[in-house]
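Structure, as C-alpha cells:
Note that one protein chain of the assembly has been removed; the remaining protein chains are unaltered in position.
Then we have chain A:
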Amino acid sequence: MTGPYSCCSCIVFVHSVSVDLNNDASLVIDIPDALCERDKVKFTVHTKTTLSSFQKPEYSVQRQHEDFIWLHDTIVETEEYAGLIIPPAPPKPDFEGPREKMHKLGEGESSMTKEEYAKMKQELEAEYLAVFKKTVQVHEVFLQRLSSHPMFRKDRNFQIFLEYDQDLTVRRKNAKEMFGGFFKNMVKSADEVLISGVKEVDEFFEQEKNFLLDYSSKIKDATAKAEKMTRSHKNVADDYNHISGALNNIAADNNTAFKKHLEKCAEVFEKLRVSISKVEDRMASDQELKLTELLRYYTRDIQAAKDLLYRRARALADYENSNKALDKARLKGKDVAQAEENQKQCLQKFDKLSESGKKELTSFKARRVVAFRKNLIEMTELEIKHAKNSVSLLQGSIEVLKSN
C-alpha cells in the first residue's frame, strides 16, 4: 500500500513490507499521513468500510504509537484469540540516529562552511525521512494484518481504535490498570523451555515446533548481520560524499598548482558527488527497506507464532494437569464432577487452540513465502535500477573528464 506522508514539510511514499493486505474492500485501512512533533509521531489512520458494524463508511483519526501498543496488548490479553497468531506490535519510532546528527549539526554550525552545512542538512533530512518511512510502514502493516483477519477485524477494541474520534489516552490508562500486562509478561519468560519440553503427539506441531525454533534463531542472526551490512554500506556512501566534496574543493580552488589543469573538472566532481554517493546511499537504503526490514518483521512474526505454540503448549500442560487431577479426584472420590468438568474444558481449549493454531501456522507459512518473494523481487529490481543509473552517470563523467 502506498500513500503520501508529510513530515515537517516532506512528502513520503511507502511500500508495505507485507503482502497486499487490503484486497478485501469491505475494510480498507491505510495511513496516508503522519506528523512528527518533536518526540511524538501522530499517525492519521484512514478507514474505508462497507461493514455495517461501523458508524460511518469512511473516516480518519489521529493515533499515537502508544495507541497501537494498547490495541496490541488488549488483543493479546483476549482469551478468545489464544489460538491465533497475533500480529506483532510495531516497534517504537526510533529517531535517535537523525536526532544525534541534528545535534552534531547544531554544534558544528559555526565551524562549517555554508556548503558543508547545507550538505549535512540534506543528509540529515534524508536519514530522518528514511526512519519516518519505516515507522509509518510498520504501523500500517499492523493494522492491515488485523483488518484482513476474519477474527481480528471484528474485534471491538479494534473498531474503537479505528473509529473513536477522541484521544484514546484515557482508555489506555484504564486498560493498563485492568490487565497490568500480566499475561504478556508470562508469555515472554521461559516459553522456549516449555515448548521444547512438551511431548508432542501431533506430527504437524512437532515439525512446526522444530522449524520455528530453528528459524527463529537464524532469522534473528540474519537480521543483525543485515543491519551491520547496511550500516557499512551507508558509511561508504557517506565517504563518497566527502571525497567528491574534497575533489571539488581542489578543482575549484584558485590557489593551487593544479588549478589550470583541473578548472573544468569542478562541475564534474560536483555531479559525481550527487551521482556516486547518492546512488550508493539509495542502494543501501533500499536494501535496508526491502531486505532488512523484511527480516526484522518476520523475526517478530516468528515470535508471534512461537507465542501461539506456547499458549497451546500451556493449554496442553493444563490439560495434562487436569487429567492428573481427575485421576486423583476419582481416587479420593471427591470433587469428581468438578474435575471432570475442568478436564473437559481444558481439552476443549487445547483442541480449539490446536485447530486454529494449525490454520494460523499454515497461513503464516504462505504469508511468509509471499512476503519474501515480493520483497526480494522489489529489492532486486531497485538495486538493478540504481546500479544502471550509477553506470550512466559514471560514463557521462568519465567522458567529460577525458574530453578536457
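Here is the rule we go by: a contact is a pair of C-beta atoms (placed from the backbone, for glycine too) under 8 Å apart; a residue touches a chain by one contact, two chains touch by 3 or more; residues count from 1.
To be clear about the criterion, contacts and distances are computed from a predicted model.
Per its UniProt entry, the chain excluded from the display bears the name "Sorting nexin-2", taken from "Exosome non-catalytic core subunit rrp46", "Sorting nexin-2", "Pyruvate dehydrogenase E1 component subunit beta" or "Translation initiation factor eIF2B subunit gamma".
The omitted chain makes contact with just one of the residues A:59, A:117 or A:372: A:372. Checked against the hidden chain, the listed residues A:235, A:321, A:345 or A:363 yield one contact partner: A:235. Residues of chain A that touch the chain left out of view are 211, 214-215, 218-219, 221-222, 225-226, 228-229, 231-233, 235-236, 238-240, 242-243, 245-247, 249-250, 253, 255-262, 265, 272, 276, 365, 368-369, 372-373, 376-377, 380-381, 383-384, 387-388, 390-391, 394-395, 397-398, 401-402, 404.
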